[in-house]
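Below you'll find the structure, written out as structure tokens, and then a few comments.
Complex shown without one protein chain; remaining protein chains in place.
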Amino acid sequence: MEHPYEKFLRRERIPHIWCEGCGNGIILGCFARALDELKMDLDKVVVVSGIGCIGRVSGYTNTDSYHTTHGRPIAFATGVKLANPELKVVVISGDGDLFAIGGNHFIHAARRNMDLQVICANNFIYGMTGGQHGPTTPIDARTTTTPYGNIEHTFNLVHLAAACGAVYVARWTALHVRRLTESIKKALQKEGFSFIEVVSPCPEIFGRYNKMETSIKMMQWFREVSEVRHFSDPAKADITPQKIVVGEFVDAEKPSYSRLLKEMTAKVQTQAQ
Amino acid sequence: MTEAKQTDNKPSVSEDVRIGVYVCHCGLNIAGSVDCRDVADFAATLPHVVVSKDYRYTCSDQGQELIKNDIRENKLTRVVVASCTPRLHEPTFRRACEEAGLNKYLFEMANIREHCSWVHLYDREAATEKAKDLVKIAVARAALLEPQKESEVPIIRRALVIGGGVAGIQAALDLGDTGYKVYLVEKEPSIGGRMAQIDKTFPTMDCSICILAPKMSDVGRHPNVELLTNSEVVDVKGYIGNFKVKVLQKPRYVTKDCTACGDCAKVCPVTTPNEFDVGLATRHAIYTPFAQAVPATYVVDRNLCLNKENIIFCDKCIKACERKTIDFDMKPQTLELDVGTIIVATGADVYDPAALVDYGYTKLPNVITSLEFERLINAGGPSGGRLIRPSDMQVPESVAFVQCVGSRSEKGMLYCSNVCCMNTIKDSLLIKEHWPETKIHVFYVDIRAYGKGFEDLYKRARKEGVLFIRGLPAEIVEDKKTRNLWLIGENTLQKEVYKINVGMVILSVGVEPRRDSDVIQRLLTLSKTPDGFFMEAHPKLRPVDAPTGGVFLAGCAESPKDIKDSVTQASAAAARASILMAQGKIRAEAITSRLIEEKCTGCGMCAKVCPYNAIIVNKERKKVELIEAACAGCGTCSAECPFNAIEMRHFTDEQICGQIDAATEQEADKKIVAFCCNWCAYAGADFAGVSRMQYPPNVRIIRTMCSGRVAPKFVEHAFARGAAAVLVAGCHLGDCHYINANYQTQKRIERLWKKMEKLGLNRTRLQLAWINASEGERLASKVKEMQSIVESVTSEEIEKSKKMVERAG
Amino acid sequence: MSDDRGKGALSGKRFMMGDVACAEGALAAGCRFFAGYPITPATEIAERMAQRLPQVGGVYIQMEDEIGSMAAIIGASYAGVKSMTATSGPGFSLMMENIGLAVMTETPCVVVNVMRAGPSTGQPTMPGQQDVMQARWGSHGDYEIIALAPSSVQEMFDLTVEAFNLAETYRVPVMVLADEIVGHMWERVNIPSAESIKVVNRRKPTASPEEYTPFRPGDNLVPPMVCFGEGYHFHATGLTHDERGRPQTESAEAQQKLVQRLCDKIRRNADKIFRVEKTMLEDAEVAVVAYGIVSRAALSAVRRARATGIKAGLFRLITLWPFPEKEVAHVARKVKAIVVPEMNCGQMVREVERAAKETPVIFLSKLGEEPHKPSEILEAIRGTQKR
Partner (left out) sequence: MPVRTWRKPLDAEKIKVPKGEVYIIKNRCKGCGFCIEFCPKEVLEESKEINERGIHPPKVRDEDKCALCGFCTAVCPDFAIFTVEKNCDGGC
């Protein structure tokens, strides 16, 4: 008997480096399940990740994969996708990687409607470096660099993605494994730039600093405060201790960069004849 | 809304008041114990009375003609009829007055039948004296009556039917076919109700679901009918013709696109006994109650389903559903409906025989209920129509039916459930049809085969060899080995003890009011009869109308019925509702409150007590404002106002005090002045009369719309006038026809009691009683009980109370 | 220009701008992906690529910045397409992060830096040779790089082709260090027919996906390379990794092995890689060592010196990195003095001095709008005679 996701993993790398109760493993599992249910040709899937805890995910997926520098997975993935449109290029990275150092690449890839699936593990903090505050750290939250409480306002990632023109935007917590899997499947089948935020437990760092020492406590928090509201206004979906609005926010049709590029190239070449 | 012109100065008897009095014999109903001639003569002596006659049947056409002529010829400006209760014939005589050009609010009745002749059958003299008094009171009030103009209320041409059983379905179909928009609200996921569970119907032996299913789909498809299943009425505001109804629709978690293929249920990992099959079959968390369900759309039982809150733990059904119709994010919806009429067809529950321990239900596997039997014998049921007994799944060689389980007995309900006898006879024939060899015993008290074709069916059963034994078993004992059952009891015909062994016992369970019927009762301010079923406006003449205007009753909600009667009553209710809606408007009683501006200080006490929020305090103007459309006329505001700044039309202080004066003119010290609310206490007194309950003749009942109208000053006035005792009676707390006005009554009486104690008066002379329309007995005994108080009151105390109350007041 | 259209690269004698020749060279070498960001004086390369790539079925994308541009061409290269970016000083600085990544993940790609006058924004429209050391050392950590320095529009074409061939051969980012003048200058270019241009493609492994190890070196220390989508399911990371591409964040041995090889694969093949041009050096007593646009002034200076009887010669660096140390040392032993003119405050001159040992090296700095005048270099040559 072997684990159903085994063939999607680089077995020799499991167990992974992530802490007890970290949501990254759940996200990887949901991604594997999505690939499985869609019967995706694994030869044509490329997983690209950045720096941070979840950055290691590319090393665990049994597909072609690339672990870029901090913040650059989307830019790298853009090159991959344009060079070989055959490939499904999935970026899986963290909130700091994608929205702090990599924010510029994110907003422009979304604007271009680049054919990429971006899955963001939002754990509210920089875990790999030991718990510094980042673009999603809740105001007042304690981190090693906000010892007196965070005074920075946060990014509402789904709002940002929607505003930048992503054609599919969803948010789930790591407890919503089924719905997350469905969203990943939907994204994988969608043309253009899709974005899925996964609110993910980091009990070891964020939890410890913010009175949620155990992973179960964090998951219970998700269970208690999450509220499914599909296609509600992402602008009103700020994450607060009292409420996490989850669900699909955007599911739109818009010609992707690849499609427009293909059409343009074809036009140019026929003129050339 | 057009409003009657009113003069603000205090109404007083104008010179040209000309009253005609008509004392009715009502055959011998009144004349039997009252000397009507004598009463008429007495009436002639009363102030302003210009005509006084007695007549055999005043309500007859001739009687009405008589009155009309007198109005024209004798220029009558007021009419008093002394006969039955106004709840019966006031409309009749009012119409007569109008036809003769007299404003119908200038008509008054003296109830000398229900409140006099019938309750004093054996004391002609006292009854006659009381009748005179009652007429005097009526005349006194009549003199102060004023013409009123009724405002016209438009009626919304849409109907709400509550309950999707056969009655509700029929009512909805009839209304829909008539062309009215209908909302059919059903609590369960499917319509169909009890009839859907039954195998065959009596006496024709039709397949129940075969004749019901087409009706179900008709109503489901009907362009004018909007089906709201899984839904409950949670709030009803407004009044006849203009109800605002809130319906809570619970989510099915399956969209309309469901094709009812059942693939979801196949994979669902959790199961529970299916309620529809009375627990004899299994269903899954996602299910359809039965094959012919309407709507066919499946439904998820979230209490059973593994998916809690918004977390999907198990996605088997979602994955199995090809059309992707399962949506766990559906939320409950509250629909707001504006309807003109409401039909209550909420049905009934079946009696749970577990309470009768001697019969061993839930202890002995082979003791089943008649409802379980219906599922067992049904070809589509859990046993595929094989009559098997639960212990060994074998067809029993002999069975016994036990009748009146939960009916006609102190142990269950006192009443007869109407359907059980015929149901058993039908069932016995079904057994004979499939397994002719089966020995069948029916243990009964009386066989009631009163309906069309019933007797024939009964005879057939006997002919087929069904054994009918009079006398219910005292106990049922199981043979541990065979699991057979011994029925032990007395055959009351042969006066001998029987001990009969059968393979299976079917308890013929009775019909009981829905355990949740209080909710609807409260929302629609309905009343219940002692058996707990909803009470009709009049048992004979308005059998499908509820006391609340615009509300009608159908099916077992009103009383236990078979299918035919339910359907009949449903059509009747639909017809009654259609009449209202066809008119498109209705004239509302002019009995509403009127503000006397200059007296109002804007203190807002009236606003606090108004059950309908019909009063707004205008802080700038230091005045209140009355919203007449919202006013239901209970009069509790008027009773509360310390400045007499609110007048109740047709129930003014002057009119009521006038009645008190008349009532206490003679022998006040021997009299009880009783204030009874129109809906419960007064009707209760009528009921006492109808049931000929005898009580002392010294009570004088003054009718107010609500006990909340009874201002303390009325009570004080009665004492000041030397009354021996005062009774204030209204609906039971919680049953008030005016939502909660009678809570104010309670407060006021309690205040009065304190005051009396302070004044050193015997507080027992003031009594408060909650009496509903069916509690004639309670009223009668109350009066008897107060009689002793009346006798104990000394003349000194009466004198004392006169002075003190006057001083205090 | 009507004959600019059609698939494939151009051919024949043409009159064009340096930047354009560079773009055409890239196309001729098989480049089909360009990611860049506008910057003077390299913008014309992007413009030319934007026009030409769609014609040949390639992809041009203008990224949000040079960081993204560099990341994108690495991605494209891993997806199996020859890719390049072009920039100048400020953009070159931004690219350093991912040039390091390209080195670490052994990514064939070409980075053109049309050098302008720095530091910082400096003089965008003025030439310079101030980035030659940044090209070598700009990204953090230890590594070897290849950099070529064209001195004519013809070389803009030829060396860009060469850059791609070296990148593909050694799995390394290769830099073309042009300068504003070479980039913007118009000259006649002779473009050989497509088939006569030598084009090298990356070596594919013979191993099956099962036993394929993406970073195990083949001969000449360079691992054969597969691309995404070819069914090998391999992993590459900017972390120190073993031959299977698995991160090795604690192993000293892995660090030693990997970084050493990354350097060695260039060093040990340096002789195969570097190219120099020697003019009149056989009997020279004075050698001028120059590169890029400056080498052209140096050539005429050398000729004039010869006319005046001074035995001067020119040693032109075509490959700046790896630096042709032995060659320079050999020349140094034969001459009395070496003159090094550069459009900076002295960068390559340090490498020359290192190789020249005792032989005196005279440095000639020039900053600003134009390179050294031949007369200025001639002065320096004469100066060496006075000793």
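Every chain is named by a letter (A, B and C) in the order it is written, and numbering of its residues begins at 1.
Heads up, the rule we're going with is that a contact is a pair of C-beta atoms (placed from the backbone, for glycine too) under 8 Å apart; a residue touches a chain by one contact, two chains touch by 3 or more.
Note that the coordinates shown come from a computational prediction; the quantities given were computed from them, not determined experimentally.
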If I'm reading the header right, one chain is hidden. Which shown chains does it touch across the whole complex? A, B
Taking the full complex into account, find the residue in B:D352, B:E490, B:D531 or B:E654 that is in contact with the omitted chain. B:D352
Out of A:S194, A:S215 or A:S256, which is the one that touches the chain we can't see? A:S215
Residue in contact with the excluded chain [from B:I156, B:L173, B:V219 or B:V278]: B:V278
Would you mind spotting which of B:R72, B:K308 or B:K499 touches the chain that isn't drawn? B:K308
So that we can see where the missing chain sits, which residues of chain B does it touch? 188, 267-282, 306-308, 311, 313-316, 349-350, 352, 354, 362, 365, 371, 382-383, 388, 390, 393, 515-516
Kindly note down the residues of chain A that lie in touch with the hidden chain. 1, 3-6, 9, 14-16, 18-26, 29-30, 33, 175, 177-178, 181, 214-216, 219
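Everything that follows uses one rule, which is that only the chains that are shown with their structure count from here on.
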In whole angstrom, what separates the CA-based centres of chain B and chain C? 99
Provide the C-alpha centroid distance between chain A and chain C, rounded to the nearest whole angstrom. 37
Per the C-alpha means, the centres of chain A and chain B lie apart by a whole-Å value of 62
Would you pick out the residues of chain B that each touch at least 2 other chains? none
Residue positions on chain B within touch of chain A in the complex are 309-313, 315, 318, 329
Taking the complex as given, what residues does chain C use to touch chain A? 5-7, 32-33, 35, 54-55, 57, 59, 61, 63-65, 67-69, 71-81, 83, 97-98, 100-101, 105, 227-239, 246-247
Contact residues on chain A for chain C in the complex? 10, 13, 42-44, 46, 48, 56, 58-59, 62-69, 72, 75-84, 86-87, 104-105, 107-108, 261, 264-265, 268-269, 271-272
